[in-house]
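The block underneath contains the structure these notes are about, expressed in structure tokens.
Here the complex is missing a single protein chain, while all its other protein chains stay put.
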Amino acid sequence: MVATSRCEVRTTGQGDVRDISAEVAAAVARSGLSSGVVTVAVVGSTASITTIEHEPGAVADLGTALERLAPRDGKYRHHERWGDDNGSSHVRAAILGPSVTLPFTDGQVDLGTWQQIVLAEFDTRPRTRSVVVRMLGD
Amino acid sequence: MVATSRCEVRTTGQGDVRDISAEVAAAVARSGLSSGVVTVAVVGSTASITTIEHEPGAVADLGTALERLAPRDGKYRHHERWGDDNGSSHVRAAILGPSVTLPFTDGQVDLGTWQQIVLAEFDTRPRTRSVVVRMLGD
Partner (left out) sequence: MVATSRCEVRTTGQGDVRDISAEVAAAVARSGLSSGVVTVAVVGSTASITTIEHEPGAVADLGTALERLAPRDGKYRHHERWGDDNGSSHVRAAILGPSVTLPFTDGQVDLGTWQQIVLAEFDTRPRTRSVVVRMLGD
């Protein structure tokens, strides 16, 4: 059995990390499925889906580490080619990946108490993101 | 068809990388499924699942790179808020992700000879981790 939900998420730009756990939980509940997997994917190459404890400190710390890895104001070949300013966004998104797949059991996603599913915006401007929530199971 | 196994993994804390390939292989075999995908997920926001050649050198090298990215004794906003000392754990886990999904064929996970499925512990203290192994297929 296959079920799908979609949601749109407005972000303020790089460093905005949005908790979408409630949307995913609602999608799983609506599907009527008991046991299976849910794939949560963001469309586009400058944002990612992952899990984190969604509190402002941990979110800021993630941003600090990613700034070390791919500084926003660094030199990027992507900028030279396209006149863009979001080379850091592409690099961060490629490393974190566009999706996460998690099991659900008895209609509930198998997450820890302090673990949220998040959309991490890496683009340098506000975006409206399309998220696909696809469930497979019984 | 949906099948599930669970296992508990005791870890010694940050840097402990446990090979759980045998547990996953056994789960796939027990399921009786021939062809499908297996999602291996750790519950919680301070550990990850990935694949690596599970030998002490490569495991230590991964730790060295992650220490560069998110130093254990660095300054973390998460620490200030909660009095915790595991900001580096949250950052590392968010970047590597909580799960891996792999195909299996003829009842065997499609892995290379030197490629193991591992639980990477990032928390700063020993933990007992719950791992969910969920299979879908024919």
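Letters A and B name the chains as they come in the text, with residue numbers starting at 1 for each one.
One rule holds in what follows: a residue touches a chain if its C-beta (ideal position, glycine included) is under 8 Å from a C-beta of that chain, and two chains touch if they have at least 3 such contacts.
What you see is a predicted model, and the numbers here were worked out from it, not measured in a lab.
Student: Who touches the missing chain here, B:9, B:28 or B:95?
Tutor: Counting the whole complex, the residue in contact with the absent chain is B:95.
Student: Residue by residue, what part of chain B touches the chain that was omitted?
Tutor: Counting over the whole complex, chain B touches the hidden chain at residues 35-37, 50-53, 55-58, 60-62, 64-66, 68-69, 95-97, 100-103, 105, 110-112, 114-116, 136-138.
Student: Please give every residue of chain A in contact with the chain that is not shown.
Tutor: On the chain A side, contact with the omitted chain comes from 2, 4, 37, 39, 41, 43-45, 69-70, 76-82, 87, 90-91, 93-95, 97-99, 101, 132, 134, 136.
Definition applied: only the chains that are shown with their structure count from here on.
Student: Quick one: report the Å distance separating chain A from chain B, using the average Cα coordinate of each chain.
Tutor: 19
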